[in-house]
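Removed: one protein chain of the complex. Kept in place: all other protein chains.
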Amino acid sequence: MKIGNTHTVGEIAAFLGCTVVGNPDQLVTGINEIHRVEPGDLVFVDHPKYYDKALNSAATTILIDAEVQCPEGKSLIVSQSPFDDYNRLTKKFHPYRPQMTMTGENCIIADSAHLSPNCFIGQDVEIGENVIIHPGAYIGDGTIIEENVIIGPNVVIGHYAFYYKRKPTGYDRMHSCGYVHIEKNVEIGALCTIDAGVSAITRIGEGTKIDNHVHIGHDTVIGKDCLLAAGVGLAGCVNVGERVTLWGQVGCASDITIGDQAIVLAQSGIAKSLEGGKTYFGSPCTEVKQAYREMAALRRLPGMLDQMK
Amino acid sequence: MKIGNTHTVGEIAAFLGCTVVGNPDQLVTGINEIHRVEPGDLVFVDHPKYYDKALNSAATTILIDAEVQCPEGKSLIVSQSPFDDYNRLTKKFHPYRPQMTMTGENCIIADSAHLSPNCFIGQDVEIGENVIIHPGAYIGDGTIIEENVIIGPNVVIGHYAFYYKRKPTGYDRMHSCGYVHIEKNVEIGALCTIDAGVSAITRIGEGTKIDNHVHIGHDTVIGKDCLLAAGVGLAGCVNVGERVTLWGQVGCASDITIGDQAIVLAQSGIAKSLEGGKTYFGSPCTEVKQAYREMAALRRLPGMLDQMK
Partner (left out) sequence: MKIGNTHTVGEIAAFLGCTVVGNPDQLVTGINEIHRVEPGDLVFVDHPKYYDKALNSAATTILIDAEVQCPEGKSLIVSQSPFDDYNRLTKKFHPYRPQMTMTGENCIIADSAHLSPNCFIGQDVEIGENVIIHPGAYIGDGTIIEENVIIGPNVVIGHYAFYYKRKPTGYDRMHSCGYVHIEKNVEIGALCTIDAGVSAITRIGEGTKIDNHVHIGHDTVIGKDCLLAAGVGLAGCVNVGERVTLWGQVGCASDITIGDQAIVLAQSGIAKSLEGGKTYFGSPCTEVKQAYREMAALRRLPGMLDQMK
């Protein structure tokens, strides 16, 4: 999430009641979660295991629970509870705004777009030329939909991310302040969900076609001209290349990269990153040749064991 | 389903045109399916295989298709078709009530609850303080939603159970007369379904967080602070303990118990009850160590078979 060019490290630390290590006059221009940080961003970290990753990330300001050495040109905001303070910040800059009407304020909707009856359109939504949104669809705050996109009936775009921190008192949800960007010529079937980015953008690349009952988690980025069959589920922070094909009921863990033109056969589970240009099968999946060799060998195994008796 | 303290075994047998074995003046205070019976309840049984289970259950009155020996302190109602007569009873005490308005009668909704536009609220629904119900959600008759619960867009809570009896003429549905109870601080993602209890309660424990596209069957009871990732499907009558984690696309058969703090990895299938405190994988799943050992062995098998040639 970008927050403009007027907020300094010192001001934000004061709002949070935290101390600064480094330059308090440095600007904080955005707030992002570690997977999607850019220069100018504030990021949070609350476990020594991830200190180095956060300190060496693109982020300029690090909200951290220890007074560690501050890298050159960066600043630390030292907090007793970085997760909670991060949530306070995102809620301050992007509060939850309950909406009583079917179309929210501050939307830009092209004249040629067809919004069916019974659609819910959030606030600050942009909808391009010739877009069709079918009945019952939910389009959350800040969603950008480029031209010629089709959104199927009862689809849910831009609901908050499933991102929780376990605490002794139960799970605490990271407040989502990101949104969804759907590029032109994308078509999305019925009853799909595409979650908002936690603090960045969930993006569906130009020309990608998505079947029914597909789930796409927060901050996942899908390239151009991909094909996702019915029942596919992608967790958060997945990076899918271009012209990737995922067949029915494929599942993918978070923080995975899938290379261009990879094909993943039905019901496979993707547990680690996949090179492009290859075909995969299994749960967890391997290259299809390997998977088929194992299946053929397993088919022979019971007979062999009988013989060995 | 509780039916008050005014109905006797004799009256109910007369309504059904059935005979009584035992005390006709005994009260029937509830009607329940075998998995969820309590003292005072009437239960039905229509196969000798299950006679003992029904007769020895907590139920006080047994609707049965044979004049068997009646346990001390209980009564039998002898019917030629217990399933049909049971359905006649539940329909009498809890008839289907078509609703023409978006909010039903006799609801208790807290002032601080935010009901988005386009929500359907059934009859006799209770909604607590600070609850947020997102657009397009369906909240069925009798649902209880405690404080601070969030229900995602287009979610369906309290639709009837998928519970059918095969007959020569086709499938006949057990009429649902139960409901859903969602405890405080539960959060439910978009496009989830939580079915009504057949005759008892489908319950989601305090603080449990549920991702998108999750299905929870009738009479399933989930404990506190569980985490259910996207695409999880639980059949009916499942008992999930506390702090259980089910990752994406996990499926679970009916009548299973999952112990506290169990973790089930993505795409696993749960075919029998699981001890708590352990991690499981596979379809059907085993403890993860065992599953990984098998996967590693299988990976070596094709090469071994080649060598043996």
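Chains: A and B, in written order; residue numbering restarts at 1 for each.
Assume contacts are C-beta pairs under 8 Å (C-beta built on N, C-alpha and C of every residue); 3 or more make two chains touch, one makes a residue touch a chain.
Every value quoted in this text rests on a predicted model; they were computed, and no experiment measured them.
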**Q.** Contact partner of the left-out chain, one of B:K53, B:K272 or B:R293
**A.** B:R293
Q. Which listed residue (B:T29, B:T60, B:T90 or B:N118) would be found touching the missing chain in the intact complex?
A. B:N118
Q) Which listed residue (A:R36, A:K74 or A:H134) would be found touching the missing chain in the intact complex? A) A:H134
**Q.** Which of A:N185, A:T202 or A:T286 contacts the chain that the document leaves out
**A.** A:N185
Q | Residues of subunit A (touch criterion as defined above) contacting the omitted chain | A | 114, 116-118, 132, 134-136, 152-154, 185, 187, 189-191, 206-207, 209, 211-213, 224-225, 227, 229-231, 248-249, 266-267, 283, 295, 298-299, 301-302, 305
**Q.** Those residues of subunit B which, in the complete complex, touch the missing chain
**A.** 98-102, 118, 120, 136, 138, 154, 156, 159, 162, 164, 170-171, 173, 191, 193, 195, 213, 215, 217, 231, 233, 235, 249, 251, 253, 267, 269, 271, 283-284, 290, 293-294, 296-298, 300-301
